[in-house]
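A single protein chain has been omitted; all remaining protein chains appear in their positions.
Note that the chains take the letters A, B and C in the order they are written out, and that residue 1 is the start of every chain.
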Amino acid sequence: MNLHEYQARALLKAAGVPVPDGDVASTPGEAEALSRRIGGTVVVKAQVHAGGRGKAGGVKLAKTPAETADIASHILGMQIKGLTVHKVLVVPAADIATEAYVGLILDRDSQRPVFMVSPAGGIDIEEVAAKTPDKILRLPVDPRFGLLPHQAMALAFFLYTDIKQVRAAADIMQRLYKVFVENGASLAEINPLVTTPAGQVLALDAKISIDDNELDRRPDLAELRDETAEDPAEVAARRAGLTFIKLDGNVGCVVNGAGLAMATMDLVKYYGGEPANFLDIGGSSNPDKVVNALKIITADPSVRAILFNIFGGITRTDDVANGIKTALAQFPVKVPIVVRLTGTNEKEAVKILQGIGMTALSDMDEAVSKVVALVGEAA
Amino acid sequence: MNLHEYQARALLKAAGVPVPDGDVASTPGEAEALSRRIGGTVVVKAQVHAGGRGKAGGVKLAKTPAETADIASHILGMQIKGLTVHKVLVVPAADIATEAYVGLILDRDSQRPVFMVSPAGGIDIEEVAAKTPDKILRLPVDPRFGLLPHQAMALAFFLYTDIKQVRAAADIMQRLYKVFVENGASLAEINPLVTTPAGQVLALDAKISIDDNELDRRPDLAELRDETAEDPAEVAARRAGLTFIKLDGNVGCVVNGAGLAMATMDLVKYYGGEPANFLDIGGSSNPDKVVNALKIITADPSVRAILFNIFGGITRTDDVANGIKTALAQFPVKVPIVVRLTGTNEKEAVKILQGIGMTALSDMDEAVSKVVALVGEAA
Amino acid sequence: MSVFIGKDTRLVVQGITGRDGSFHAKQMMEYGTKVVAGVTPGKGGQRFEGTVPVFDTVAQSVAATGANTAVIYVPPVGAAGAIFEAVDAGIATVICITEGVPVIEMTRVMPFVRERGARLIGPNCPGAITPGQAKVGIIPGSICTPGRVGLVSRSGTLTYEVVNQLTRAKIGQSTCVGIGGDPIIGTNFIDCLRAFQDDPDTDAIVMMGEIGGTDEQKAAEFVRDHVTKPVVGFIAGQTAPPGRRMGHAGAIISGSSGTAAEKMAAFEAAGISVMKRPADVVPLLSARLK
Partner (left out) sequence: MSVFIGKDTRLVVQGITGRDGSFHAKQMMEYGTKVVAGVTPGKGGQRFEGTVPVFDTVAQSVAATGANTAVIYVPPVGAAGAIFEAVDAGIATVICITEGVPVIEMTRVMPFVRERGARLIGPNCPGAITPGQAKVGIIPGSICTPGRVGLVSRSGTLTYEVVNQLTRAKIGQSTCVGIGGDPIIGTNFIDCLRAFQDDPDTDAIVMMGEIGGTDEQKAAEFVRDHVTKPVVGFIAGQTAPPGRRMGHAGAIISGSSGTAAEKMAAFEAAGISVMKRPADVVPLLSARLK
């Protein structure tokens, strides 16, 4: 789960990382009041889960409270990469002497949190990594010992020479690491970490992603989720215990298991079709999940046919068949449905489907090629 | 540094360990008010750094606020093992179903924090260890991983069978470990850990010792030191940067280095004398320390002679000689002083002492046998 | 012979009285797995299904039954603790089925597992099965048949799909291992490839990967350098969009890294026969086994 900049800022601030003054506003009036409180020139920053906000016109300077209100009224409601801006962050326009990059990721290979820092900050770190890899210092942290003081200093020395700034940055590294570990982050970035002409070290922008697995035990973090920034269908799916990702095609897919769901999408493509979604109903056998899955898929007007691909293991195929039966009784499904199911309680499932006039296929390739053909006919 | 029960209780409570209601009082009136607030029968407990408070009459039940005031007025000011009671803890008299022991020590051998728990609580754990060692479970904690959940459960299962109590006790173990590590304790004990007839698990009494080395970086803990519970000479010595321990003899000792100080005491005894103190002026060369050391030692009326034993390494012996000279000029010392010094700047030191009519010996045995002889003559 | 589990497996089921644990404990027992103990704190002394002794702690179960393998069905919040407990009790092979274990917890679990020389499979995995000998986890026993093809997969139901294709084509399996779809897992492709390469009862290997990370690329290098047995591979997620987590916590294309195309190319370069779809497994394997 990605946090908004203002949320990431709040976590860092609570951990003692120096961030500029400022706060978030949902209306031009709030933004104006903040601007007045802060005084001087401020920056108004769109809060959306998208990179390149600046280029998209989502980050602007405002010299007066009135101008802040004006700019906020433009940015609020703006679309950036398909996402509507609902909030802006208003912060003082900082004088910047230098910009550095500080990132901390959960690295799969080393199975550790890994710091990446670079004095070339404020820009895309992947670009720096590709073009000037010697400008990045990479440091894995052994979670048994945590970030050791000399490691924090080594990271800081890579960014600064002035010992006061080095110590300030090392302190920020320690606090960032603490935020990362205590909140189960998969990514925590300060970009840019700036120095002011007076020599202060400040986190000017921050990005934090929380491991979704962390949210169950951390309702305080789960509350930070901004569902207005997500596809409504994906929100509905998550609430129903489904994993759903909207795609551009027209073949709706209902599958049990993430790997099989991906392989099903791939097979749709293989047979010349285009999947409309990724949808994993998970391992449990709840007919309600199937009903909800069908509701979500049929709400997508581009879906021309629906494919079920169920390999019964923990999932009982008769539960899935019952779910289809219940759904069709509750609401009309106007596109054809192709069902493939095999495994646990397959015979019972086939009977249930036959009872409502449907046939069940047992071969994945047969089912996929059939659904692709149906879409072709409909077109 | 030992904490009082009420201080240890506060640390545990802040960490979420369930402790009975109650608070500390310095006057009978405060105790009475607490008793009224708590309601019902209360226990009034003397707050002194000494075991066996109960046997000494320092722990009493009081049925009413008036009785609480009466009992508090008896306990406050009472002497327990030579220590004056300045504070009492007033807590509700808990109904107790079972009593267990939970201790956590910094173990030198394993170099780890080690839990010791026993269902035979409320009594002296060393006695349990000696008589029924199978009633104690010992569990070292790897500080790299902390107290693992199953370890906390194993400790708790050793005390209880009811799963609710087991889980409650496991939770207490985790919190106790956290208190231990975060406050740099060398010992943290809950004795007894009780269950109430209703099944609640409560820390009824607690004892925590903080590693003295921790205090420099933790002023909040250093503030908990109760100097009224210490020998005033030892307090004065600590403030002067000296390590001083009062003993029963009559030969005052001023030594640099803890090992040499102990060996000097031993040698006094070897030659038939009795050391009046342990006193280590430490490694640095500050003449003021010597002045303060002499002040503290001469304040002890049982001291009949004073021995300096200085092996100059970091310590410059001329600094020590200057300290003696300054002290003697500042205040009269009515007992004989024998000085042994050797090492760094020995020649200069000898000259300084000769200048004030003193001789310096260079051999430790000679000096000690001489000071013991002087005490013998004086007797 | 077999890989990781087999006829010598003496299994303790952690969370045996829970919803998932009890269901699958029964399934494993029916399959013939030696389920020697269960663990549920507070239920020590009971018997599961009237036969399997239940203990409060894994250490007690090991002392009483000589369990050497553990399977974990406890909820996410307790799963990492359950792995620590099993490893600390001296269990050699720990299989964690639980999905949703916080990844930061796994960063602490893994050094512990390694220090103790234990093997962890998972978390968030379907477990392993050595057909005819032992089933540890949730892979349906009915779709497997004993044989000489080893299978390793990051997925659950996709594994079933492929195993099923093999069984229908009368190609039996030596051991099937689901290593799990999380970013940090105890046993990776290379561990399994090495085990299959060393297993005298395995003639060929099927490897089911997916998008995200670089495990498949490294596995391909390992195959190129160290595996002499034929390997057939698949990558799920050829049509997955970048930046989205495709169900599995680990199945995410970061920037341009971890794509299916990249992984399939690595497979090809290493001499691994690449399946375009699950149904390709039988013809490709048959061709390589000739």
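Keep in mind that, in the parts below, a residue touches a chain if its C-beta (ideal position, glycine included) is under 8 Å from a C-beta of that chain, and two chains touch if they have at least 3 such contacts.
Since the model is a prediction, treat every value here as computed from it, not as a measurement.
Put simply, the missing chain touches A, B once the whole complex is considered.
Contact with the chain not shown here comes from a single listed residue; of B:13, B:36, B:74 or B:144, that residue is B:144.
Which of B:7, B:118, B:151 or B:186 touches the hidden chain is settled by the complete complex: it is B:186.
The chain that is not drawn here is touched, among residues B:23, B:70, B:171 or B:212, by B:212.
If you put the hidden chain back, the residue from A:166, A:181, A:203 or A:268 that touches it is A:166.
The chain omitted from view is touched by exactly one of B:65, B:257, B:287 or B:323, namely B:257.
Seen across the whole complex, the unshown chain contacts subunit B at 106, 108-109, 111-113, 126, 142-144, 181, 184-186, 211-214, 216-217, 243, 245, 247, 255-263, 265-270, 275, 278, 280, 283, 311-315, 342-344, 364-365. Listed here are the subunit A residues that touch the chain not shown: 144-145, 148-151, 153-154, 157, 163, 166-167.
Following the convention adopted for this analysis, only the chains that are shown with their structure count from here on.
Along subunit A, residues 144 each make contact with two or more other chains.
Those residues of subunit C in touch with two or more other chains are numbered 108, 111.
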